[in-house]
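Data first, discussion second: the structure below is written as C-alpha cells.
Removed: one protein chain of the complex. Kept in place: all other protein chains.
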Amino acid sequence: MSFPLLTVTAALPAVGAVATAAVPAARRTAAKWLALAVSLATLVLSGVVLARFDPGGARYQLTESHAWISDFGVRYELGVDGIGAALMALTALLVPFVIGAGWHDADQVEERENSRWRPTQGFFALILAVEAMVLVSFAATDVFLFYIFFEAMLIPMYFLIGGFGDRAHAAGEEEGAKQRSYAAVKFLLYNLAGGLVMLAAVIGLFVVSADSLGEGTFSLPELLKARASGDLTISTTTERLLFLGFFAAFAIKAPLWPLHTWLPNAMGEATAPVAVLITAVVDKVGTFAMLRFCLGLFPNASEWATPVVLGLALVSVLYGALLAVGQRDMKRLIAYASISHFGFIILGVFAMTSQGQGGATLYMVFHGISTAALMLVAGFLISRRGSRLIADYGGVQKVAPVLAGTFLVGGLATLSLPGLAPFVSEFLVLVGTFSRYPVAGIVATAGIVLAALYVLVLYQRTMTGPVRKPEIEKMPDLKVRELAVVAPLVALLLFLGVFPKPLTEIVNPAVEHTLSDVQKKDPEPQHPVADHTDPSAWFDYKPAGHGGGDHE
Amino acid sequence: MIGLLVGVPLLGAAVLLCGGRRLDRGGHWLGTLLSAASFAIGAALFLSMLGKDAEDRAMHSKLFSWVPVEGFQADVAFQLDQLSMTFVLLITGVGTLIHIYSVGYMEHDPGRRRFFGYLNLFLAAMLLLVLADNFLLLYVGWEGVGLASYLLIGFWQHKPSAATAAKKAFLVNRVGDAGLAVAIFLMFTTFGSFAFAPVLSSTGEAGEGTLTAIGLMLLLAACGKSAQVPLQSWLGDAMEGPTPVSALIHAATMVTAGVYLITRSGAIFNGAPDAQLVVVVVGGVTLLFGAIVGCAKDDIKKALAGSTMSQIGYMILAAGLGPIGYAFAIMHLVTHGFFKAGLFLGAGSVMHGMNDEVDMRRYGGLRTHMPVTFVTFGLGYLAIIGFPGLSGFFSKDQIIEAAFGKGGTEGWILGAVTLLGAALTAYYMTRVMLMTFFGEKRWQPDAEGREPHPHESPKIMTIPMIVLAFGSVFAGGLFKAGDTFVDWLEPVTAFEHGHSPVSATAVTASTIVSLVLGVGVAWFQYGRKPVPAVAPRGSLLTRAARRDLLQDDFNHVVLVSGGTHLTRSLVYVDNKVVDGAVNGTAAGFGGLSGRLRRLQNGFARSYAVSMFGGAAVLIAATLLMRAV
Amino acid sequence: MIGMTDAASAGGASAASGVPSLWTVAAGAGDTLQAPSIEYGKLSPVLIVLGAAALGVLIDAFAPRRARYSAQLFVALAGLAAAFAAVIGLAASGAATTKAQIAGMGALAVDGPALFLQGTLLLVGIVGVFTFAERRLEPAAHGSRVDSFAAQPASVPGGEGEQQAVKAGWTTTEVFPLLMFAVGGMLLFPAANDLLTLFIALEVFSLPLYLLCALARRRRLLSQEAAVKYFLLGAFSSAFLLFGTALLYGYAGTVNYSSIARVVAGTDAVTDPVLADTTGNDALLLIGSALVVMGLLFKVGAVPFHMWTPDVYQGAPTPVTGFMAAATKVAAFGALLRLLYVVLPGLRWDWRPVMWGVAILTMLGGAVVAITQTDIKRLLAYSSIAHAGFLLAGVIATSEDGISSVLFYLAAYSFVTLGAFAVVTLVRDAGGEATHLSKWAGLGRRSPLLAAVFAVFLLAFAGIPLTSGFAGKFAVFKAAAEGGAGALVVVGVIASAIAAFFYLRVIVLMFFSEPRADGPSVAVPSAMTTSAIALGVVVTVVLGVAPQYFLDLAGQAGVFVR
C-alpha cells in the first residue's frame, strides 16, 4: 500500500475544518488565516495529485482500498481518472479564492450575535468541510462511498446558505431572513429528495450485483469489470429504473431543467463566495457523476434515455439563457446563466463523442473558473452598494474601472469569447454534439447568441451610462485583497484559453474509457482528409480557382 | 516571424490595458510605435515574399497544438500567402496612420491610453484573423475583432447611446459568428478537419449540398461582420464610436473581413453555385440598400457608413462571382480602405473643428476654413465616386465589368445594379461634399452654446489624411497597371476572365455616364440652391431611408419586443409553473398533514374505535389473503 | 406447566379408552408429576432485574426518606449493570449462537435475538435511570433538589396536599422500582417462547409504564390524562392480544411457539379426531394470529394502532417518554419478530401482504402528520411512528438479514431517541420544559452546543449519511429489497423525504430564526443527563461511521432458536 495521497488530500481540509471551528471566539482573524492556509495546502496536494497522475497509465490511479462495511459490500475505495483529478484540482483551486472573497462575509453576522455563537469560525470551517466532502466524492470509486459524501455535503452547504446568507436584501432584514431559510430548506430538501431516490437505486444496484455476482459489491472497477465480462447482467427494465434513480439525483444537483428551481434561490440568497461554492464546485459533482456512474454502470439505459436527456439539456440551454435575460437580480441572473451552461455540459456528456465528453469535462472546470470570476466580482460590487438589483447600478465603469474591467472579462468568459477558456470547452461540446446530433448542435448554438445578450445587457445596465446615484459616485475600486482574488482567476482564464493542452491530455484517456464503457465510437467524417498536421499537406493545397478537389 | 505580427500589437494591448495610470503620458506613443513595428515586420515579410516566385510564396508556421482532443486537432498555426499579405499591409499600414491621427484626435480624452490599448488589441485580432491557417483560429480573430469593435464603439461608455450601439454591434455579430461556428461544425463532420489546406483541397469530394450549406453559413458570418443585409443594422449605430475607430474598423479593415472569408474559402463557393448566387444577391441588395440610406442621412458619419455598406456590397458581389471576381473584390477592398479611411478622417477633422457637430445641415462653406481637410476629403471623394484615373475608378470599374461578365440574364441584372450603385454613390458623395464644404455657413452653437470656430486640424492629424489621399489617388492605378494585383493574388484566389457581353470600353463609358448623372442630380439639388438648415419632410422613400429603411423598426418590433415578451412570460412560467409545482407539492403535503391531524381529536374512545376498526380490517385482510 | 403438557399427552393416551375425562387424567398424572427444572443461569438477567425491582419496593417501604433516593439509584444501577454483565456472559458462552436453547420449561428462549435485545434494553434502562435520577433541572424546592416526578402523585393537582408535599421536598422514589419492573417485563417480552409468557410479560412492563406516565411533577393534568389514555387503550389492546392467544390455543391445543409452528406447518398429526373441528381450523389460526399481531402492533405504535402515541408521549414526564419510546419499541419489535419468524413462518403468504399495508400506512402516516406538529414531544412521537414503519419494512423481509437489520436499527434508534428526549428535558422556562416549537426559535444562537447536539440527533432521525440513522435505514431497506419488497423501499424512501422536511424545520428554527425575548433557557444538567446525551451522540456517530462491528454482532444474533 503506497502513500494514501488522495485520502490525505481530502482529509486535510476536514482536519482543517475541525481546527478552524476550535479557534476561540476572540481570535477571528486567526481562524480566517488558518482556513486560508489549509485550503492552500490542499491546493498544493491536489497539484501533487495532478503531477503524479500519468495520462498514459491505468484508468484509475493512486487507488486506495480498505474494507469498511462488508455487510453492505462497501469498501473505502479511492482512485482518480483524468476527469476526477481535474475536478479535484478545480475544487482545491477555487476554495482559497472563495475563502479570500468571503473574508468579511461572516463578520456582518458576528456583529449581530452574542459571543457564544462563533460565526466566523463556523463559516470557514463549513467551507472547508464542503471542500473535503467534494474531494472525496470526486475520488470515490465505490458507489456507496460516493453516495454518502454526495449526500453529506448537503448539510454544511445548507448551513452556509441559511446561516450566512446575503444581507443585501431589497425587502429588508426580516424578509431577508425568511428568504434565506426558504432557500436553504429548498436546497436541502430538493437535493435530499433526489438523493433518497438515488438511495433506492443504490440498494437496487447492490441487490442486482448480489444476485449475479453472489457477493454484492459497490466497487466501481469491479462492477465495470463484471459488466464487461458479462458476469453482471441487469435486465433492461431494472437497468432503466436504476439509471433513472441515479440520474434523478444528479439532474437535481446539476441542475437540469425542470429540476433547477432551487439554484436561483440558493445562489441568490447565499453570499457570492458561497454561491460560487454551490455552482462551481458542488454542482459539478452532479455532472461528474453522470459521466462516471450513469454512463459507466448503465450504458444501455443511458443510450435509451439519451434523446430525452438531450432534449432537456437543450431546453436548459435556451430556457436558462432567456430567463437570465429576464432577471432583475444579478445573482439570480448568474444562476440562470449557470443553468444554461449546465445544459451545455449535460449535452456534451450525452452526445457520447470524445469531443463532447472531453468538452463537457473541460467545461466543468472552465465554467467553474469563469463563474467564480464573474460571481465574485459581482459580490464585491454588491457589497459596495448593498443591493443585488441591477437597476440600482449604472456608470460604475467611470468610478471603478478595474472592477468594471474584471467584471467584463468574467462576463466575456461566461459568453465564452474565444481566447478565454470557456470557449474551448463550449466549442468542443458543440462540435461533439453536432457530429452525432446535428439539429441539437445547431439549436444549442443559438445559446451562444443568447449568452452574449444576457452578459452584455448585465454589463451595460450596471457598468455603462452616466453615474446617476450618489452611492455610486463614491464607490471605491477593487481593494488589494479583492484584486488578489480576481486577478489569478482572470489570468487562468486567459492561459487556459490559449493553452488548454495540459488539461486535455489528462482528460482524453478518461473520456476514451467512458466511451468504451458505453461502446460508442465517434462518428467518422464523411470524407476524411489526409492528416493535415504534417506541413507537407499544406503544399498539396491547390488554389481555389481550380474548382477545388482535383488536387491529386 | 509571422507570430510576431500578431504578438507585437497584442503585447501593446496587454501593456496598455494592464499598465495602469502611470502609462497615461506615453501610452499612446507606445501603441503607435508597436503598430508601426508590426507594419515594418509586415513590409519585411512582403519584400522577402516578392523575392520568391509566385507559386511558393506562401509561408506556414505552426506555433503549438491548441486543442488536441481525440479526432479534433486545432493548432495555433499561421499561414501567410499573398491574400493574407495584402491584408497585413492594409491593416498595419492604415492602422498605423490612424494611430498617429488618433494621437491628435484623442488628445483631450482622459481615456486615451485605454483607447490605444483597444486599437492595438484590434490590430492583433484582425491580424490573427487574416493569418490563421484554420477556420477555428480564424474564428478566434473573428470574435476578437468583434470584441475590439464592441469596446471601441462603446468607448465613451457614459453615453447610453454608445453603450447600446456597442451591445447591438456585438449581438448582431454574434449571430454571424454562430453561422461561422456551424460552418466549422459542418467542415469537421464532413472532412474531419477545419484547417484551410485540407478542407479547401478536398472540397471536390463533398457533395454540393454540403458545400452549399457550408457556404451559406459562411455567408451568414460574412453578413454579420461586413454589415450586409440582413445583418447590416449595427453599422450605422456603430458611428457612435470615436471617428478614428469608424475609419479603421468600420470602413477600412474589420468590416471587410467578410470579403476575406468568402475569398479565402473560395474553393467551397466554387463548388456551390447556389451559395454563390445567394452571395451575389446579398451583395447586390446591400449595395443599393447602403447607397439609398447614404443618400438620406444628414449625419456625415452615417452617410459615410451607408456608403461603406454599399461599397462592401460591391466587394461581396464581386466575391460572389467566383474566380472572375475575387481579385477585384480584394482590389476594391484595398482602394476602398484608402479612400474611405481618408474620408472618415476628414469627417473627423471637420467634427474636430466644429465642436463635434455631425449634422451636415449645420456645416457649409468649410473649404476656406480647413483647406487641407478639404483637399484630402475632396480627393477621397473623387476616388470613391470613381473619377477616372483615381483608384476607385479602376477597382469599381473592374467589378462592374466582372458583374456583366457573369453572363446571361444574371450578368445583365448585376451589371445594371452595379451601375445604378455607381450613380447613387456619385449622388450621395457629392451631396456630402456640397453640404459640407460648399454653400453658405449654416453653423449653429452646440448644446453648451459654444459658437463653432472652424480651424484646420493639427499636423499630426492632417499628415495621415494626406498619406491616405495619396493612396486613394494612385493605388488603383498601380494595381491596374499590367494587372499587377490580379497576378499577385492569382496563386491564391485563381483568376478567370469573365466573358462580358459588352466590351470593357462600353462598361467604362456607362460607368462614367452614371457617375456624371449622379453628380449632376446632386448638384442640382444641393449645389444650385441653398440647403435648408432643417431637413425637409421629404418623400416617403427619403423618410424611410432616414430610418435605415425601417429595418431597425422591424428588428425592434419582431425581435426586441417579441423577445421581451418571451422572457417575461418565461419568468412567469418559471416562478408560477415550474417552481409552483415544487412548492405546490410541499403545500399539498402540508394540507394533507393538517387534515389527517384532525383525526387525533384527543378522545380516547375514538382512538379505540380506530384500533377496533384496524383489528377488524386486519382480520378481514388476513382471511381475504387466505381466500384468494 | 410441563405437568400440564404431560397431562395433555396422557389425556391423549387415555382418549383411546373412550371419553376423555379430566380427573382420570389428573389421577393418572399424579404420580408421574416431577418438579420442573429451571436453568437459573440462562434466566439470570431477568431474575436479577426483577430481584432488584423487588428490593427497590422493600427499600421504599422501609428505608427512611433521605436514604431512599441514593439507595434506589444504587440498587437500580447495580441490578441493571449486573444483568447486563450476565447477558454479556451468556453471549460469550455462546448462548447467542451455538448453544442457543429454550429455557424455563419452554417458557423462554435464550438465543441471539433475545440476548441482543436484552443487552440493548439493559443499556437503555441504565440511561433511563440516569434521566430519571436527574435532579439539577427543576429549581430546588425549599432547599432539597427534586427530580421531574410528582412530589406526591396521590395528591390532587394544585391541592393542599400537593403544596405540603412540595414544601416538604418529597420525591417519588417509587419510579425506580417501577422502571425496574418495566425493564424486567421488557426483558421477558422478546424472549417469551409461549403466548402466555408473552401476555404476562406484556402486562408486567405495561402496568409500571401506565403508572410512570401519571407521575409528572408539572402539568399533572396532562400527565394523568396521558396515563388514563395509555392505560385504557393498552388494556384494550392486551385484551385483543389475549383473545388472540386463546384462539391460537384453540387452534393448536398449545401455546408453545414451536408446537404451534409445527401445527401450522402440519408436521404433527391431529391428536384426536374429536378435536378435528378446532385443531387445524384455519379460521381460528388466522383470526387468532391477527389479534395477537395487532396487540404487538399497538405496542410498536403502528398505524392504525398508533393514536395513543402522540398524546402519551406528550403528557408523560419526559424521562419516561424517552425510556418508553426507546425500550417499548425494542421489546415489542423483538416479540413481533419472534412471533412472525418462529410461530407463523408457515403463514408468511397470509401476513406479509397485510404487513405491507400496515408498514406503508405507518411510514407515510407518521411522516405526513408530523409535518404540522407544533410540540417537540409530539413531533418526536410521530417520528417514532414513522420509524416503526421503517422497521416493519425490515420485519417483512423475512430473512436473516431482515432480523439482524431490525436488531441493528433498534439499537441505533433507541439511543438517538434517549438522547433527543434528554435534550428536551434541558430546554426549560418558567413553566418547566418548553416543549412548544416556537420557543425553540434561535436556540442555536443561545446555546450552540446543545443545538448542535440536537441537530445531530435530528439528522440521525432523518437518516443523513454518516449517522447511525442512515446505516440502520440502509440495512433495513437493503434487507427489504433483497426480500423482494422493492416497492416498500421506494415508499420508505418517499416517506424519509417527507420526514426530512420536519426534522429540518426544527433545525431551521434553532439556527436560522431570531431568538425570542421570552425564549427558554438551557438548564445545566448533572453528569447523568450529560452522559445520557453524550452516549447518544457517540453511538450515533460510531454506528454511522463504523457500523461493521455492530452489524456483525446483529448478524450473529440473527437466528431464532426453534
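Couple of notes before you dig in:
Letters A, B and C name the chains as they come in the text, with residue numbers starting at 1 for each one.
In this section, contacts are C-beta pairs under 8 Å (C-beta built on N, C-alpha and C of every residue); 3 or more make two chains touch, one makes a residue touch a chain.
The working rule: contacts and distances are computed from a predicted model.
The listed choices are "Sarcosine oxidase subunit beta", "NADH-quinone oxidoreductase subunit K", "ABC transporter ATP-binding protein" or "Multiple resistance and pH regulation protein F"; the UniProt protein name belonging to the chain that is not shown reads "NADH-quinone oxidoreductase subunit K". Considering the intact complex, the chain excluded from display touches B, C. The hidden chain makes contact, of the residues C:E225, C:D350, C:D401 or C:E433, with C:E225.
Considering C:G128, C:G184 or C:G315, the position touching the chain not shown turns out to be C:G315 (whole complex). The omitted chain makes contact with just one of the residues C:G51, C:P157, C:P353 or C:G484: C:P157.
Screening C:F149, C:Y249 or C:F333 for touch with the missing chain picks out C:Y249.
Even with one chain removed from view, chain B keeps its contact list with that chain: residues 597-598, 600-605, 608-609, 612. Mapped onto chain C, the interface with the missing chain covers residues 1, 4-5, 7-8, 11-12, 15, 20, 22, 25, 153-154, 156-157, 196, 199-200, 203, 207, 210-211, 214, 220-222, 224-229, 231-232, 235-236, 239-240, 242-243, 245-247, 249-250, 253-255, 272, 274-275, 277-279, 310-311, 314-315.
Criterion: only the chains that are shown with their structure count from here on.
Averaging the CA coordinates per chain and comparing them to the mean over all protein CA atoms picks out A as nearest.
Annotation: 81 Å between the Cα-based centres of chain B and chain C. Chain contacts: chain C has residues 501 touching two or more partner chains. Residues of chain B in contact with at least two other chains: 586.
In the complex of the two chains, the chain B residues touching chain C come out as 586, 589-590, 592-594, 596-597, 599-600, 602, 604, 606-608, 610-611, 613-615, 617-619, 621-623, 625-626.
Those residues of chain B lying in contact with chain A across their complex are 17, 56, 58, 60, 62, 64-73, 75-76, 79, 133, 136, 139-140, 142-144, 147, 150, 154, 157-158, 160, 162-164, 167, 170-171, 174-175, 177-178, 181-182, 184-185, 188-193, 195-206, 210, 265-268, 270-271, 323, 326, 490-496, 563, 566-568, 570-571, 574, 578-579, 581-582, 586. Of all the residues in chain C, the ones that touch chain A in their complex are 444-448, 459, 462, 464-466, 470-471, 474-475, 477-478, 481-482, 486, 489-490, 493-494, 496-497, 500-501, 504-505, 508, 511-514, 546-548, 551-552, 555.
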